[in-house]
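One protein chain is absent from this view; the other protein chains keep their places.
Going by the order they are written in, the chains are A and B; count residues from 1 in each one.
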Amino acid sequence: MRKFLSGNEAFAEGVRLARPQVISAYPITPQTTVVEALASMVEEGSLACEYLHVESEHAALAAAMGASATGARTFTATSSQGLLYMAECLTYASGGRFPIVMMNANRALALPWNIYGDQRDSLSLLDHGWIQVYAENNQEALDLALMAYAVAEDERVSLPVMVNVDGFALTHTYESVEVPEAQAADAFLPPYATANRFDFERPVSIGYSAGPEFNGHYQYWHHRDMLAAETVVEEVEARFAATCGRRYPGLVDAYRCEDADLVLVTLGSAAGIARDVADELRAAGTRAGVLRIRYLRPVPGRQLAEALAGVAAVGVLEKDISFGGDGGAVFSTVLVACARRGVARPALNFIGGLGGADISRDQVRVCFADLERLAAGQGEAGRVVFLGIDDEEGGLR
Amino acid sequence: MTVNARNITDEEFFYGHKACPGCGGALVVRQVLKVLGPHAVSALPAGCMSAVGFNFPQLAFGNNAMITPFAATAAVLSGIRAGLAAQGTAPDDCTVVGFAGDGGTADIGLQALSGAIDRNDDVLYICYDNEAYMNTGIQKSGLTPFGASTTTTPAGAREHGCLTQKKSLFDIVAAHGIPYAATASVGYLSDFLKKVERARDVRGCRFIHVMAPCPVGWGFPSEDMVDVAKEVVDTGLWYLAEYEGPALSGVPGGAFRLNRNPKAFKPIEPYLRRQGRFRADDEADLAAIEAARDERWAYMRERWA
C-alpha cells in the first residue's frame, strides 16, 4: 500500500511489519515521532508487543538486551546524545550477540548544542561492534527496518544492527512510500529463533566475563561474523526482492561509476543531490559518478577498492569530522579500504552538513570541480575541505 | 510453606564461585536462589558477585543468569520480564531477580531502579550492601557509613574516614509506593529468607536491601561475618523493616513496619572496634555515629512503629 509518510513514520511501519515482541525506548529529537508512532500502534492493537517506557537510553538498550536474552525480538531507537548515553551498552549488546535492531536518527553532537542532522553520532561509534547501515530515503528506511532483522538474526551473523536515518532530512520529511503487505513481510521475516537465550531445562550463563586466555577468541569471531554479514546482506536483499518486490544493491550503491573519472563517495540522504550533479556533469561531458556507502560496518572494502581503482580522483563527502584526525571517519575508511587492496588514488575529503547545514547543489559542484582540478594535477591530494568555510582556501592539509 | 533449614532445597545455584572466604554477598545470592528455585532468572551488574560468579569457563550459577552493565541492573530485569511476558513461555515459578551491590544500587544504578519501580515491573531487586565498592578495592559508595575508612576516604590525621551518612535507600525506594520492600541482614537469616519468600510471592516490583558484611573491606576475620551481620542490627546501626505499598497494605501511601524494635541497643563501640575500617575513629566520631543512629531510630519509631 502506498502512503505519504515521514521517515520516522515509514520506519515505524517497517518495525510494525517486523513484529518485535519488546520495544524499549526513550524520547529524543528527532527520533521521537518513531516511538510515538509505535506507541500508537501498540495502543490501537495493530502491534502486539511489550512496550517499556524506560527512563533513559542506557536503560532502553539494557532492557532490549534483557529481552533479547529471553529469545524475544526487540527494537529500540535513539539519536545523538542518546546514542552516546547508551554507548556503554552498545558493546554489551554486540558482544552478547543480541540481534537488536535500533533506529538512530542521525543528529549533531553537543557542544554547541544542536538538534539537527549530521552523522557524527553514529560515525563516532563505528567500533562498538554493531552493523551500521545508512538509509538514503524513507522507502529504504522502511525496508531496512525489516531487512535489518533478517540480517541481525541470521545465525551466521547474530549481531545488532543500527539503521541510520538522517535527522530531519529524512525523519521529518514526507515522501511517498510503498508499505509491504503484512503477509509478504511475514513470508520474508520468520519469527526469531536462537540458542542465545535462557533455557529453563538447561540453564545458561549469558554475558559472563572472559579473561586473557579466551577473550581474543570472542573478538575474533565477532569480527569474522561481522564480515560474514556481507554475504547475508546480499542473500537477504535477494529474498526481500522476491517477497516484497524492491531490489537493493548490497553494501554500496554505485551510480555511473563504471567508467567514471571522478567519483564522489557519500552516505545517507546527501546521495540524491550528488547524483543530480553527477548527471549534470555527465551531460557536460565529465565522467562523474557517485558511490553511496550503505553499510559502513561491515566495511565494503572490496567494493570500494574495485569501484575506485580506475578513477582519476575520488572525493568523500560526509557530515562528520574526526577532530585532529585524517578528515572524517568515512574518508579514513575509504582510504584504508583502498590502500589495503593496493589501490591508491588521489583523494579529497569534503566536510559538510554539520549541525544540520544544507549540502547544496553548489557545494557538490565545488566538490566535483575540486576533484577535476586534482585529476588534472592541480592542487594537493589528501586535503580536508570544510565546505563553505575553507573551500576557497583549498582546505586543510 | 515457610522455607527453613530443614525443607530448603538441597540444590545449590551459586556454587564454586570465587568470592572471598566469608563473603556476606555470596551468602545472600546463595540463599536467595535457594528460596527462588531453579527457574529464577538472575541479572547481576559488574560487581563482586558477577566477577566471582561467572568468569568463563568457571560459571557458578546453576540457574539462568546474565551480566548487566553496571548502571543497568533494573533495566535488564525489566527487559527480561518483558521478553518472558511477550512469549508466555516461562514457568510459573520463574522469578526475575537482580543482585546488585550498594554502589550498583544506591549510586550508579539508582536511576534504573527508580524506573523499574515506576513501571512496577514484575521483578525482585536485591541490594547486597557491603558498604563500599569492594570489587574495585574498597572505595566509598553512597552507602558507606560515616567514619568508615575506605581507599577513597582514607583515615588520616585530618579526617578519620567517610564523612557522609548512608543514604536512606529503603526510604527512597518506599517513596515510590513500591508494592513490597524490606531491609534485612544475613546475620538474621531466617528473617531475611522470610522476606525473600514474601517478595517472591508479591507481584510487581519488589526490593530487599540486605546487609552483607565484607571481611576484607571491613577488616575483620572471615569467620566473624555472621556475627558482625548480627551485631550491626543489635547495635541499631542497621534495622530490619518492611514496607508494603498501598495495594498490599490497604493503607494510603503504604505501611512501614519495624521487625525489630529493641528497648536498648548493644553498645556500638565493640562493633566498631572489631573492624579495621573504624580504627581511626575517636570518641567524637563514635558520638556522632551514635547520635545519627538515635536520630534515625527516633524518625523510624515515630513513623513506623
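Following the convention adopted for this analysis, contacts are C-beta pairs under 8 Å (C-beta built on N, C-alpha and C of every residue); 3 or more make two chains touch, one makes a residue touch a chain.
Methods note: contacts and distances are computed from a predicted model.
Per UniProt, the protein behind the absent chain is "4Fe-4S ferredoxin-type domain-containing protein"; the candidates were "Raffinose/stachyose/melibiose transport system permease protein", "Cd2+/Zn2+-exporting ATPase", "Carbohydrate ABC transporter substrate-binding protein (CUT1 family)" or "4Fe-4S ferredoxin-type domain-containing protein". Screening B:G137, B:P221 or B:P267 for touch with the missing chain picks out B:P221. One of B:F13, B:F99 or B:W218 touches the chain omitted from the figure, and that residue is B:F13.
The omitted chain makes contact with chain A at the following residues, 95-97, 158, 195-197, 202-208, 210, 214, 217-218, 220-221, 225. In the full complex, chain B touches the omitted chain through residues 5-6, 8, 10-24, 26-27, 30-31, 38, 56-65, 67, 186, 189, 215, 221-227.
Just so we're on the same page, only the chains that are shown with their structure count from here on.
In this assembly, the C-alpha centroid of chain A lies 43 Å from the C-alpha centroid of chain B. The residues of chain A lying in touch with chain B in their complex are 21-22, 24, 49-50, 52-56, 58-60, 62-72, 74, 88-89, 92, 198-200, 203-211, 214. Listing the residues of chain B that touch chain A in their complex gives 38-39, 41, 43, 50-51, 54-57, 59, 61-69, 71-72, 74-87, 90-91, 94, 111-112, 114-115, 118-119, 121.
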